[in-house]
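This is the structure I want to talk about, given as structure tokens.
Apart from one protein chain that is not included, each protein chain of the complex appears where it belongs.
Letters A and B name the chains as they come in the text, with residue numbers starting at 1 for each one.
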Amino acid sequence: MINYFKITSLIILSLSLLMCATPPKKTEEGIDPGFCIHCHQQVTPGLFQSWVESKHAKNGVNCITCHTDHQAASDQKAMVFPDKCGECHAKQLQEFQMSRHSIGFDRMRIQGEYLGIPQEIRTAFCERCHIIQKRCNSCHTSHKFSLKEARDPEACGSCHLGPDHPHKEMYETSLHGTIYKITQNPDRAPRCVTCHMPNGTHDSSFGIAKGPVGTRSVVVNLKEVPISKEEEKRRREEMLGVCTGCHSRRFAKEQLENADRVKEEGFKLMEKGKEVIQGIEKEGLLYPSIAERMPHPTEGKTLVLADPQLYIGTSHIERLFFTMFKFHSIRVWKSGYHFSPAYTHGYGWSEMQLDLIDIKEEASKLKEMFKEMKK
Amino acid sequence: MINYFKITSLIILSLSLLMCATPPKKTEEGIDPGFCIHCHQQVTPGLFQSWVESKHAKNGVNCITCHTDHQAASDQKAMVFPDKCGECHAKQLQEFQMSRHSIGFDRMRIQGEYLGIPQEIRTAFCERCHIIQKRCNSCHTSHKFSLKEARDPEACGSCHLGPDHPHKEMYETSLHGTIYKITQNPDRAPRCVTCHMPNGTHDSSFGIAKGPVGTRSVVVNLKEVPISKEEEKRRREEMLGVCTGCHSRRFAKEQLENADRVKEEGFKLMEKGKEVIQGIEKEGLLYPSIAERMPHPTEGKTLVLADPQLYIGTSHIERLFFTMFKFHSIRVWKSGYHFSPAYTHGYGWSEMQLDLIDIKEEASKLKEMFKEMKK
Partner (left out) sequence: MINYFKITSLIILSLSLLMCATPPKKTEEGIDPGFCIHCHQQVTPGLFQSWVESKHAKNGVNCITCHTDHQAASDQKAMVFPDKCGECHAKQLQEFQMSRHSIGFDRMRIQGEYLGIPQEIRTAFCERCHIIQKRCNSCHTSHKFSLKEARDPEACGSCHLGPDHPHKEMYETSLHGTIYKITQNPDRAPRCVTCHMPNGTHDSSFGIAKGPVGTRSVVVNLKEVPISKEEEKRRREEMLGVCTGCHSRRFAKEQLENADRVKEEGFKLMEKGKEVIQGIEKEGLLYPSIAERMPHPTEGKTLVLADPQLYIGTSHIERLFFTMFKFHSIRVWKSGYHFSPAYTHGYGWSEMQLDLIDIKEEASKLKEMFKEMKK
């Protein structure tokens, strides 16, 4: 089916090319850039216009510079990989490769969540963001590659949003985000890049000392090894170096340390929920039981609570915990560091407390019901 | 009570008119526009200012041109209907009448949801948006009727938002919406009207080939008849004609076809939920039972799952399905076409999976509990 469409598209594309009046001039170096532009100016005027307005166009970087040749562009769906960009932007590529962005696609491919869903769904959700590992134009949007656009909080927010990592929402509901939204002036209030990519570094893991990836309790490096206490301290100092642009060191340090404690309090609540469910499982009251259900794609036939817990085919009480850890717990502590009272409290802490009520009562109901059943 | 207020208001209005220094000059053609302006400049300065800044004002279109005369404006609460606007804007009216916007109010009035709630609630929610059938100023806001305002995604988003049709949120969390938000440049990224009202057509059903109205699985025409396969293909081609402004035809086609499959996957999940509840109903385990409860306003004494299911007075398990179909299913597939990973996945697909867990466990609890009750 897909192949049929691909072939049809190629035929149409070929016909379009034939319709171009002037035949392309081939040179030794490859295809003349005029070859592409001649047609694409007509068939994809928006794409062409974006490139015309780019710094690339002004500096002689044209279609062929990045896409190599027309056939290659068609074959690989016109995709240009970071290594290609790095030929000119070496420093940025090197920094990028130190950030977790550079392993986003590979990490996705071994996640249980990814493994458990149909390919079309993977294409529509997961890959659309995790492709950042392979596409500088995740942030530097084609074909203008505008710095203004890439630095805007909205650019970061096109992936860092939603129930399980509402960085965009937390920032927007903080005083930082509020003042930036009003003034659009990065000297007046920080954007995402002010704190996470200071001085234009492309290592976006800069300064992250306590915030784990996902819901793990420690920060890990690119090899998934927890960072040392010394590295943790060094990173905190890095971040404080940014804060003190506007705040006193004492104030900034207090705010970050309070966030550390908020994180611990959130994790404590999560542990309470976990214990209740572990108890229920020991009593054999989960439905469907671990034995009866599909094994976890990476963990096998075991009770998985918190990362890498899945949202498919579990019992209701586990699903209550899924919501608690995946959506609510993360809002509590990540909002702590992003200074959003609405997300720490209203969308986080109070929801966790409500989850805990639900988990406890569900446990007592399961005990009661299964007691009856066993009679 | 209401009449009392109406009378009071009329008296106050009349007194205000009497206070106008200059008596109105009546002509054969009706009331002199100066009559209205003279007072309204004082009593509703904001309204007056908006009109002054409008293209209407510049072209001699004044109060009387649209509101006919002062008494008529008072009687009908100053409302001007599309037919009136069409006297000058004939093409736009004709196109508008081909769109579903033109039957919005009539369709609302026969919906079960609408029929089941108090009038003041209808006024505050339903009618505020569905009035679009009768009011061009739903989009072209009074009294400036600014094209810039009507074309802004925010204008469309004032109705197309919220849990059951978050078009605004899906667009804003897509790369299209992100780039437009940053640049405010419709040549850089599409707005709603770029794809749904290209070249200014007022037939906003343009190019919609697969997305049903509500949660039905097919697109219907204005007479509620499903469109033919040929019409479906024609509309898809229409939409592709817009996409290829910026994207290759192959890429655009693949994206839309992936969305088609995402829709099917979402509908499959919904069917699983449906089957569980149909089973429960056959076993007589719904509480309140269909027999005991109020009949559905349009469907009568029958189990209604998915459109036109209501959210009032059903059993808990049906309400779980209501959330699944009305809020979560729609996000999965509509986000597919609007390219928002957050809404397809985080707010859609994963929520549907959690709903399914809840529905299944609720079913097993109902079976267990009612078994006990029957003992």
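In the analysis below, contacts are C-beta pairs under 8 Å (C-beta built on N, C-alpha and C of every residue); 3 or more make two chains touch, one makes a residue touch a chain.
Computed from a predicted structure; not experimentally measured.
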| item | value |
| --- | --- |
| Contact partner of the left-out chain, one of B:T44, B:S228 or B:Q278 | B:T44 |
| Given A:N59, A:Q94 or A:S364, the one touching the chain that is not displayed | A:S364 |
| Among B:H89, B:K274 or B:R319, the residue in touch with the chain that has been omitted | B:R319 |
| Given A:K58, A:K229 or A:R250, the one touching the chain that is not displayed | A:R250 |
| Chain not shown, touching residues in chain A | 173-175, 178-179, 181-183, 187-188, 244-251, 253-254, 257-259, 261-262, 265, 335-336, 339, 341-347, 349-350, 353-354, 357-358, 361-362, 364-365, 368-369, 372 |
| Hidden partner interface residues of chain B, rising order | 2, 5-6, 9-10, 12-13, 43-47, 49-50, 77-78, 117-118, 120-121, 123-126, 128-129, 141, 144, 146, 148-149, 152, 154-155, 157-159, 161-164, 287, 311-316, 319, 322-323, 365, 369, 372-373 |
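The rule we apply is simple: only the chains that are shown with their structure count from here on.
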| item | value |
| --- | --- |
| Computed distance of Cα centres, chain B from chain A, in Å | 31 |
